[in-house]
Each structure stands twice: as structure tokens, then as C-alpha cells.
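For chain A:
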Amino acid sequence: MNPLLLLLFIPILTMVGIVMVTDLKWVRVISAIGMSAQLLFSFLLLYWFYQERGAGNTDPMLFVSSTMWYESFNIQWKFGIDGISMAMILLTSVVTFAGIFVSWQVDNLQKEFFISLILLATGVYGFFISIDLFTMFLFYEVAVIPMYLLIGIWGTGPKEYSAMKLTLMLMGGSALLLVGMLGIYFNSAPAGGKLTFDLLEIKRVGIPLSAQLFFFPFTFIGFGVLGALFPFHTWSPDGHASAPTAVSMLHAGVLMKLGGYGAFRVAMYLMPEAAHELAWIFIILTSISVVYGAFGAIWQKDLKYINAYSSVSHCGLVLFALLMMNETATTGAILQMISHGLMTALFFALIGMIYGRTHTRMIHEMGGLMKVIPFLSVLYVIAGLASLGLPGLSGFVAEMTIFVGAFQHSDTFHRIATILAISSIVITAVYILRVVGTLLLGPLKNDHYLQLQDATWFEKVGGVTLVLAIAAIGMAPLWLSNLIREPLMAILQTLTN
Partner candidate 1 sequence: MNWDTLYILRQEILLTVLILIQLIGDLSEDEKRSRIIHVTLSSFLLFTLVGFLPGEPASLFGGMYVSDDLRTLLKNILSISTLIILLQSSSWLQQPSNQTKIGAFYLSLFSTLMGMYFMIAAGNFLMLYLGLELATLPLTLLAAFDKQLRRSAEAGVKLLMSSAVSSAILLFGLSLIYGVYGTFYFTELSVLNDSSYLSILALIFFISGLAFKLSLVPFHLWTADVYEGAPLSVTSYFSVVSKGAALFTLMLVLFRVFALQHATWTLALYILAISTMTVGNLFALRQKNMKRFLAFSSITQAGFMMLGFMNVGSLGMTTLVYFMLIYALSNLAIFGVLSMVSNATGKESMDDFNGFYKTNPGLSLIMLVSLFSLAGIPPVAGFFGKFFLFTAAASSGMYILVLIAVLNATISLYYYLLVVKAMFINTNDTPIPTLHTTSYEKAAFVLCLMGIAGIGFMSSLYDYIQGLM
Partner candidate 2 sequence: MNLQAEIPLHYMIVLSTLLFFIGLVGVLIRRNLITMLMGIELMLNAVNINFVAFNHYLYPHRFEGHFFALIVMAIAAAEAAIAIALIINIYRKFSTVNVDDVDELKY
């Protein structure tokens, strides 16, 4: 059996376990066990991956297995991973693991909550291991739809509006995506022969340019919506603001990465010529995203909004880097996905914990929290520093790789866009420090806060896991960078030709 299938079976088994259990106290324990197993398995998979590569296997994808599903459409259950998917799987495992612990105290409809959460994660895993476009799309939607319930039921504030908006916009994106996918499918065998959804096969044959030009925008925007591409990002602030903690974490940390990953794996990988032709439009949009998100964040007063806009900025950087279409920038894009995934998850986790204590997310209503909840505050500062690109934490590695990569284009257009994108690091510093300064430092605003408890053990587990991951990538980025870079060489050769 393909070991990758375990990535799907472990969460499914966990869900079954949750359904079976009668005592609600055990629900979270089972979830935690399941997701810990998943985390361990991800690392085991990484080990196997290296072992396989070490043994001289140079296939573009490892652990490939395929089972025919719909013969007449040539739809297969085809799974396989390369370094990029491996990295994304690790990210998902870490964030999900942390997410479970952060939601330790969910008391309303526990079973349903954890099942939805794990279902979401299952979709994400499936998406990352799919080679077949159809299953990829299937898992994509599986991952998106639990969001509605998760936000709608366990959210706060205008949760129904936000949940609806988020779901509809993402589904609207996937509508475009579907058109693009069908276009790819029907152009997958221009010289006759069997149509296919198999990414590798489509790539081998190549799509005619005219079709590429028509379908690239659909596919790219389709994924771009999930990747918070300007101007399709407005689901993100509202959605994040209303979502419960773990959902924000998973959504910003993992789900939004589906957008970037898909834009790369599907849109750009399969339609490189069109990507070249049309990149300029999207470079403009993404550069706007980067700066615009950062400026947007400065003005916000709600912690989650700040972080949501910051996500717009950071995810914009991912797409921006992808569009630069060279090895370095693309490596940076994937690194940025992982880095942003981790740190934004950490952010949302901390915001959730702070909100759970102070019952407000308005930064002006709080102040001086460092004094009363130092543990959480320090984690928040670390997350902030990672976000503004401090060396030694993951954000720096990703951003620098992107910038160096983007700088390889020496024409004026790319230069201006790049400089614009780079300038976001200053703006990021402004809003991060503003939050840190207002929220954590300074005199204690509210005497009631003196009674606040610092992090509990499960919060510590969740937070520290993420910090460790952020720091590990930040301190020793080479292995991850190489892991990502290795498949890129082959992919980008075709992109640049």
C-alpha cells in the first residue's frame, strides 16, 4: 500500500474514533492522539523520502501509486509527493497538531468541532498528495466546506455573515478553477489520444498556447482567491475575525496555502507559456496585495483584522514570488508559505488565547499584558518578530529568498514591483511594533487583568510547537530550502524554456 494513504487514513480513523466515543472528555484526547500520530508519521515520511532519494530514486514524484477510478474520464487516484508537497505536509501536520491543543477547551459541540477540524485537515492532506487534477479539486473543496460550519457554529461576532462570505467567495474561486480545470482537461491531448487529469502526463504532452492563454487566468485567479489575491481577498479579514481560534490557525496557516500551492502546481506548472505572457498582470496585482495588505493592517484596531491584512500582504508575497518564475523566487514562495503558515497560526493561536482572557480583541482596550501574561506575550513578540522578518526566525529566510529571486529580473518593471514588495518589510515593522507596543508593553490598562492566568499546559504545547518550528526553520533553513528546491529545477527548466 502506498504510505501516503496513511496521511488520509489516520485522520479518517481519528474521526471515526471521535464518532464512536461516548464520553465527551475523550474527544479531544483522541484528536490529540490522532494528530500526534499524524505529525510523527509526517516526519517518518520525511525520513523515508530522504531514504528514497538517497537510494538514487530521481523520479519527479516519489511514492507514486495510481489506481484507475473513472475509466472513461481517465480519472485516477494518483498520489505522490515531491519535496514541495513534503514540506507542505509537514506544515499541515505541525499546524493541525498545534490547532488541536489550542482548541482544548472548546465546550460547545466538541465532537462536531473536532470532526470538522480534522475533516478540513484531511482535505488539505489529500490536496497536497494528489497528482490527479480531479482528486486535487475534490480535496480542495473538502477542505474548504467545513469552514462554513466551523465559523458559523463556533465563531464569534458577525459569524454568519463572515462564514457565508468566506464560503461563497472561496467557492466562487473554485468555480473559476473548475472552468480552468476542464479547459486543461480537454486540452490535455492536443495531438489526439486519451484526455487526462494526470498532472505529470499533461505536463509531458503540453497544452497548446491558445488554450493556455484562455485558461491560465481562470486557474490562477481561482487559486488566487484562496491565496488572498487582491482584489479577491476580502473574505479573509471578516472570515478570520469571526473564526474560532483553531480554525483561523488552520485556515490562514494551511488552507490559504492551498491557493499558492495550487497556483504553482496547476496554473503555472501546466501553463508556463501563458504564465509568462500574463505574469505582468498578476505581478501588478500581487505587488498591490503586498503593500496594500500591509497598509491596511496599520489602520486596523482589531487584532484579528490586523493579522488578516498582514496575511493578505504575506500571501501576496507568495504569489508574487511564484510569478517571478525562477528557482530562487519560487523556493522563496514555498518557504514563505510554510513560514507564514506557522507564524500566522501562532498569531491566531495567541490572539485566541488573549481574547479568551480579556474578552476583547481591540488593541486599544488592552495594554501592558506583558506584565500579567508574560509567556503568551513573549510568544506574541516572537511571532511578531518572525512576521517582520527577523533573522533566526522563518520569515527572514523566506522573504530574503524571495527578494533575491525577484531581483534576478533586471528590467524596470520587475525591479519596481520588487522594490515595492521589499518596501513592505518596513510597513510590516510598523504595524507589528504598533501592536506589540500597544498591546503588550506600556502600563497595564485594566486592573482586572491582574487576575489573568498565564498559559495553561495545552496552550503551551500548541504555542511552543509552532515557535519551535519557526525557529528551526529560521536557524537552519538549508535542509528545507534544498528539499523544496530539488524538484524545482526540473519544473522550472520547463517554465523558463
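Candidate selection criterion: all candidates are chains of the complex that A comes from, given by their letters.
In the analysis below, a contact is a pair of C-beta atoms (placed from the backbone, for glycine too) under 8 Å apart; a residue touches a chain by one contact, two chains touch by 3 or more; residues count from 1.
In this text the structure is predicted, and so the values were computed from the model without any measurement.
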Touch-positive candidate for chain A in this complex, from 1 or 2: 1
Taking the complex as given, what residues does chain A use to touch candidate 1? 68-73, 75, 134, 138-139, 141-142, 145, 148-149, 152-153, 159-160, 163-164, 167-168, 171-172, 175-176, 178-179, 182-183, 185-186, 214
